[in-house]
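Yeah, one chain of the complex is gone here, protein chain that is, but the others are all in their spots.
Moving on, here comes chain A:
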Amino acid sequence: MTPTRTASIGTPVARIEGPLKVTGTARYAVEYPVENVAYAWVVQAPIARGHVVSIEPGDDDGLLALLWHGNAPRLESGDDPELQVLQSPRISYRGQVVALAVARTLEAARRAAQSVRMELVEEEHDAELTPDHPGLYTPEKVNPAFPSDTSAGDVDAALAAAAATVDVTYSTPALHNNPMEPHATTAMWVGDDLVLYDSNQGPSAIASQVAKVFSLKRSQIHVIAEHVGGGFGSKGSARPNAILAAMAARVVGTPVRLALPRQALFTMVGHRTPTIQRVRLGASADGKLTAIAHDVVEQTSRLFEFAEQTAVVTRHMYAAPNRRTSHRLARLDMPTPRWMRAPGEAPGMVALEGALDELAVSLGIDPIELRIRNEPDVEPEDGTPFSSRHYVECLRLGASRFGWAGRSLEPRQRREGRWWVGTGMAGATYPSMVMPSTATVRIDPERRVEVTLAAVDIGTGSRTVLHQIAADGMGVPLENVTVRIGDSGLTRASIAGGSSGSASWGWAIDGACRLLREELSRLTGPVPPDGLSATFDTTPDVKSRENSGKHAFGAHFAEVRVDADTGEVRVSRLLGAYAVGRVLNPRTARSQFIGGMTMGMGMALHEESVLDASTGDWVNHDLAEYHVPVHADVESIEAVWIDEEDLSVNPLGVKGIGEIGIVGSPAAIVNAVWHATGVRVRDLPVRLDKLLGSL
């Protein structure tokens, strides 16, 4: 067997579908030409808790159907209560879908939805997370299956005996994913089969979920997602739009398009839970941690328990003999939280890396040096060896590229005109995950290679990288390769989530290529006219893989300016240094890194879903009011990485790059704001009003 050549892998191949996207010819979920299509618009609950008595049409011009629980077709219960749309009068949160207007035109559907007459019974609601909420409980596990609490040694005794301690509480607000393409579906029944052009992160998973809800065989559901305009975790499972569109299409007897309006994305498809995180650190005078405690309070909904794994990151980062982590949840009359880019790690590292910066200050030790002194030899909690861990190398590489040397330990030392200027850093980590997938690779006599699997490219460059893997796997030039993804009718593939796409799908393609090469090597004659193919299912290999001790690492560095008159914060420079295994495509990898870092800047400075507790609503529910960074906020951004070889994570040696950019970059910025101004903001985002009084 010839080993995989690396002619294409590692080269900066431009996105295969780039020309389609920039010319507007790439089709998204509600852009497929479908004849005789009707349009749907959601009616959302205007109260946070209660029930629906009746819903009647108002302006019914062009209305084809007004579905509500009183007339909607019955669904089978699946594993996600959020998909039981229009099945019950119960209102569990403001913004929950209570009716669907279906009309001949988009405008008529919207008008019909806006004008329905609702009779509701409202009950007292509870929408606000507080650190001592009376309903706090300990979930059985946190996502996906980690223990809620861990403990070793005696944290209290260690803190009491420590030369230096930090006891701080950081809080992060609710955040919303806000992909450019909203959650959207065009649904069409063809006999008893259901075709869904749907914007999602996993056609195979969506097909299974939808099949269950409609009591159909999985093979009767055809989920097409050729191009997806972002997801950030919020499209990782079927969302109500897919079920509603399919239900409506069955009722009205024609295809139905449903694109959720931006405002509905703030309630119907998930968000990142707000967190309140207490971190306590104890250390010796020379900066060796003796205790780490990370206790998290966060929320879930009445419908569904979603327990974000916020403190799990602390289980892996630093050595300390005495340690504990915990998670407590409150069930509120609010929408269900879901995955959002680096769930757990992104908010968790804000608190851990902020607290570590505060410890460095109190000890008078450089924050990088403090981290190096607490570098563990093995997994700090269970002693598992790391498959590879180059965190210290990332710290050093980043420090060198950023120009960290000579930084003052004292804050508020540098003033340039009206700006206070400072620098900060923070560590980064993300688990190297892999999920079972199956791919088929076919080769024809002209050495043209076709790869098929139900993977999906949500804008990350996955499609391009899969071309590269197949080209090298079969030893053919890139232009010989065709990759078909985004169709649940292809072999089952895992979701585009957990930074696992390249590892999971790439492993399946690499395995299929290996089988196909073996078949070719046994072939005595030419390749038959209709080609040869091989299919590889990674399930057994993935199941037997040892998961612990496998992580990507990184370090983030930020330089910020704070306007002394206004408290406005601008990020002059942002640099990430990463150890993420093998980088398959430096061009798309860089995009992933700097995209994550920019989103981290948003988390540090801009993003915040503002709760109006009296209505149980996030009141800034559009992109004019919910701020993400704009181009002008990104002044200089750079991502670098070290060459890391780790074939134990998977045969391609990739650790995943989709999420690590947002882990730690917020803390680096918050720490830099302290260095610039001497003001420690522990309540994100760092808005100007939180600084203004202290400048």
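In this text, a residue touches a chain if its C-beta (ideal position, glycine included) is under 8 Å from a C-beta of that chain, and two chains touch if they have at least 3 such contacts; residues count from 1.
Everything below uses one rule, namely that contacts and distances are computed from a predicted model.
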Name per UniProt, for the chain absent here [options: "Methylmalonyl-CoA mutase N-terminal domain/subunit", "Phosphate transport system permease protein", "Xanthine dehydrogenase family protein subunit M" or "Phenylacetate-coenzyme A ligase"]: "Xanthine dehydrogenase family protein subunit M"
Listed residues A:Glu56, A:Glu107, A:Glu122 or A:Asp286, member touching the removed chain: A:Glu107
From A:Asp61, A:Asp286 or A:Glu446, residue that would touch the chain that is not displayed: A:Asp61
Touching residue (missing chain; options A:Asp530, A:Glu645 or A:Asp689): A:Asp689
Positions on chain A where the hidden chain makes contact: 44, 46, 59, 61, 107, 110-111, 114, 418, 563, 565-568, 570, 605-606, 610, 612-615, 617, 619-622, 624-625, 627, 629-633, 687-689, 692-693
